[in-house]
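See below for the structure under consideration.
With one protein chain removed, the remaining protein chains of the complex are shown where they sit.
Up next is chain A:
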């Protein structure tokens, strides 16, 4: 056991946070203070995201879509849009594309019928298609 663990108010393992931080090419060493702060703020972030997602729930179950909704609606969470994409069914996707076409939206090349279910098509718009 480390000394740090015994009197800190953290849940997340510092060692793991440190490993993730060091996976960034610009980071060589991580001192105890920045490590503490990044760990702490990550916990605040999780709490905040969960509380906001909770506002979207109807029953008693927090589901993926509630989180995706928060992510898609908040521009400061833009960095998560490809990590937590809004998931839609193939049918919804087709309808979405049809509406886009009707509007004359040429933001991306229209995909062929056969390939439109590939998630790579949808991820660019924050959407992942599920069957």
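Simple rule for what comes next: contacts are C-beta pairs under 8 Å (C-beta built on N, C-alpha and C of every residue); 3 or more make two chains touch, one makes a residue touch a chain; residues count from 1.
Criterion: contacts and distances are computed from a predicted model.
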Could you check which of "RING-type E3 ubiquitin transferase", "Ribosomal RNA-processing protein 43", "Autophagy protein 5" or "DNA polymerase epsilon subunit 3" matches the UniProt name for the chain that's left out? "DNA polymerase epsilon subunit 3"
Full-complex touch with the removed chain, picking from A:67, A:88 or A:129, is A:67
Residue positions on chain A contacting the omitted chain are 1-5, 7-9, 11-24, 26-38, 40-51, 53-54, 57, 60-64, 66-68, 71, 76, 79-80, 83-84
